[in-house]
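Excluded from the complex is one protein chain; the other protein chains are retained at their positions.
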Amino acid sequence: MTTQKIREGDYVLLYLSQRKTYLVKAEKGKTFHTHKGFIKFDDLIGKEYGSRILSNLGVEFAALKPMLRDYIIKSVRKTQITYPKDIALIVMFSGIGPRSRIVEAGTGTGALTTALTHYVKPDGKVYSYEIREEFLKTAKKNLKRAGLIDFVELKNKDITVGIDESDVDAVILDLATPWLVVPHAYAALKPCGTLVSFSPTIDQVVKTVEALNENSFVDIKTVECLLRGMQTVRGKTRPQTLMTGHTGYITFARKTIISEAQSNPSLDRQ
Amino acid sequence: MTTQKIREGDYVLLYLSQRKTYLVKAEKGKTFHTHKGFIKFDDLIGKEYGSRILSNLGVEFAALKPMLRDYIIKSVRKTQITYPKDIALIVMFSGIGPRSRIVEAGTGTGALTTALTHYVKPDGKVYSYEIREEFLKTAKKNLKRAGLIDFVELKNKDITVGIDESDVDAVILDLATPWLVVPHAYAALKPCGTLVSFSPTIDQVVKTVEALNENSFVDIKTVECLLRGMQTVRGKTRPQTLMTGHTGYITFARKTIISEAQSNPSLDRQ
Amino acid sequence: MTTQKIREGDYVLLYLSQRKTYLVKAEKGKTFHTHKGFIKFDDLIGKEYGSRILSNLGVEFAALKPMLRDYIIKSVRKTQITYPKDIALIVMFSGIGPRSRIVEAGTGTGALTTALTHYVKPDGKVYSYEIREEFLKTAKKNLKRAGLIDFVELKNKDITVGIDESDVDAVILDLATPWLVVPHAYAALKPCGTLVSFSPTIDQVVKTVEALNENSFVDIKTVECLLRGMQTVRGKTRPQTLMTGHTGYITFARKTIISEAQSNPSLDRQ
Partner (left out) sequence: MTTQKIREGDYVLLYLSQRKTYLVKAEKGKTFHTHKGFIKFDDLIGKEYGSRILSNLGVEFAALKPMLRDYIIKSVRKTQITYPKDIALIVMFSGIGPRSRIVEAGTGTGALTTALTHYVKPDGKVYSYEIREEFLKTAKKNLKRAGLIDFVELKNKDITVGIDESDVDAVILDLATPWLVVPHAYAALKPCGTLVSFSPTIDQVVKTVEALNENSFVDIKTVECLLRGMQTVRGKTRPQTLMTGHTGYITFARKTIISEAQSNPSLDRQ
């Protein structure tokens, strides 16, 4: 079996339990302290990912290789509520994949950017717009940590003013006024390109759907996703008590083109 | 703006409304009949994807380029209940992406296979096990239609007996007895590799989680996903009346390796 | 054990399965036909409620005494979407009980009226407003069948114009424009009386909550209730596939009184 060893400078997810995981950088000579004792990185370096390691208090941790979900969760701040479940649906419904070219706004702390870039690398590209410069710094750090910075272009620009790119496969929006971006998205998208918008309030959804209807988008659909964890222990199996009741609504649409001779009397866009 | 023209033999998604879409192959000289009139493929060929076309009854259709979601939905049969929402979560939580090597079982009609292959192409590979030969034929047809057949190996084998591959990134299970596959999955996975299992009943979940606990997997988590559509019309906005109450539970886990000198007294795997 | 015998003219719920129940009147000399054979009412009369009886095809039915839930379900028409789950919450949150005096609108087919009357009888009273005369006829029939007609006053009047009663304990609304009734409800309610409104759309809820805020109501709260059935068979236990995704939102509030010398700078009404 080929294995993958932890090298100096690599990121490691120290797993103690579902609720206690730590995303750390293995730096020579340093130690990492937890409430369950400390771990010396020198003991980690050279070990295989997936190994288990004991803290000085004898508590066992698993040294996991961070994967997309971990980078997403560790990138999330309070201002960012696009949870992995929503990101998963956004990716699926946007139709993107390897080689896709995507415009995204706003970047925020880069959680969604990380996911989009993960799926389009190495030949695709994500152009990510953000007006708040301090967020871009955090996003840059998070994307570097996930090893994805080369496949994304972070842009300190206001997307409600316009989109620089053209012929893109998808425009993905997670910002306060998505309806203002719809005409620019139409211009930037290739025919049949997809627009996906994530919004917490119903009012944002209604305005965005109206803008999509006015801009020759079809297949317009809005959903919300409720994720519920299960406690699965024989004899005590039950859904978990705590649950997030709402993150936001996801709206999808596809661009169509209309030749000059046509009108649109019959097409049911939603 | 570069555009993409519909060529003879291409697949086209004829969109009439959210509930009425048709995945058709543009064959010269042929016509496609619907309850809203017929469309001549000769009129489609040469047009750009995203164009709108009128049936002989004057009803407008959008000629969309099929994307992943369309291929998934059109591949689903009654025996296959892994809906796009579940596939989206399976993909996200499995951590796969371009270049991943994946073992999947059972193939069924190939809906999940289509998604997995979409995200790992062109350098990754999906090895898909299925014991029922008639399903493999359908899956092959569906994967060809989606242009993904070159990146998947369909295997008419019983995965509960064993897995041929090794060092794979993920094992994805959608079959009646996933717990029987867990030891084989452990052997086939690279360290830190992920196992994702989809099951409709709670009993399947409990047995699978027990098998995962017995086989040195950690980060074991089971969720279910409820997707609700919204009707977004100004002044009449409301969730849709119809909703699927249950498809299945999704269980995730990651493989760890245990050196001989270690025991595992403390690690909370779930 | 004392028992209760089925007499001529009594209503009986013939139970075949969860999905097949029949609310019938036991009439001498008549038979009731189903796809599983017929049952002679003469065989039912004199039997105890809770007995089982065979059809002429040898298929067994249980002869149950109809209870509140049965009368509600059998009163529902397409125009009426206040399901038992919503009715249960409306009753609980309205605070009503034996002796309560209630104003309700609109009556519809009387499903909610039946429940309200059931809980306030014999000393309480329900005043139910409905502008569509044909609905009142159906409601009357349904309330008679449930044995509750003596405790309700059906009124063919438009409640948006005004409420005749005063000092009532609760005003319960299930109509298109509940916000128009809020000022009348304030006038009709005793201090601390409750208003409960059921509406399918978010727009109705927002307008109603605004009217409640403007009319010195406090403790304003809006909820929606999702009910999911479970299939509980050992080894095959799972939530049911079919589920109603939305019926409506329920909004609650309580009337407060403001003396002339007071303003309301600080109270958080919601």
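General remarks:
All chains are identified by letter, namely A, B and C, in their written order; residue positions are counted from 1 within each chain.
Keep in mind that, in the parts below, a residue touches a chain if its C-beta (ideal position, glycine included) is under 8 Å from a C-beta of that chain, and two chains touch if they have at least 3 such contacts.
Small disclaimer: the values here were computed from a predicted structure and weren't measured.
Considering the complete complex, the chain that is not shown touches A, C.
Across C:Val161, C:Val223 or C:Leu242, the single residue that touches the chain missing here is C:Val223. When the whole complex is considered, the residue among C:Lys74, C:His118 or C:Lys155 that touches the unshown chain is C:His118. For subunit C, the list of residues touching the undisplayed chain reads 1-4, 15-18, 21, 48-52, 54, 58-62, 64-65, 67-69, 84-85, 87-89, 91-93, 95, 97-98, 115, 118-119, 121-122, 166-167, 190-192, 194, 202, 205-206, 209-210, 218-219, 221-230, 232-234, 237, 239, 249, 251, 254-259, 262, 264-268, 270. Along subunit A, the points of touch with the absent chain fall at residues 200-203, 224, 228-229, 234-247.
As a convention for this text, only the chains that are shown with their structure count from here on.
Taking CA atoms, the transformation carrying subunit B onto subunit C includes a rotation by 180°, reported to the nearest 5. Residues touching across the subunit A and subunit B pair largely coincide in numbering: over half of the numbers involved belong to both copies. Mean C-alpha positions place subunit B and subunit C at a centre distance of 43 Å.
Chain geometry summary: the mean Cα position of subunit A and that of subunit B are 20 Å apart.
Across the assembly, subunit A contributes residues 202 that each touch 2 or more other chains.
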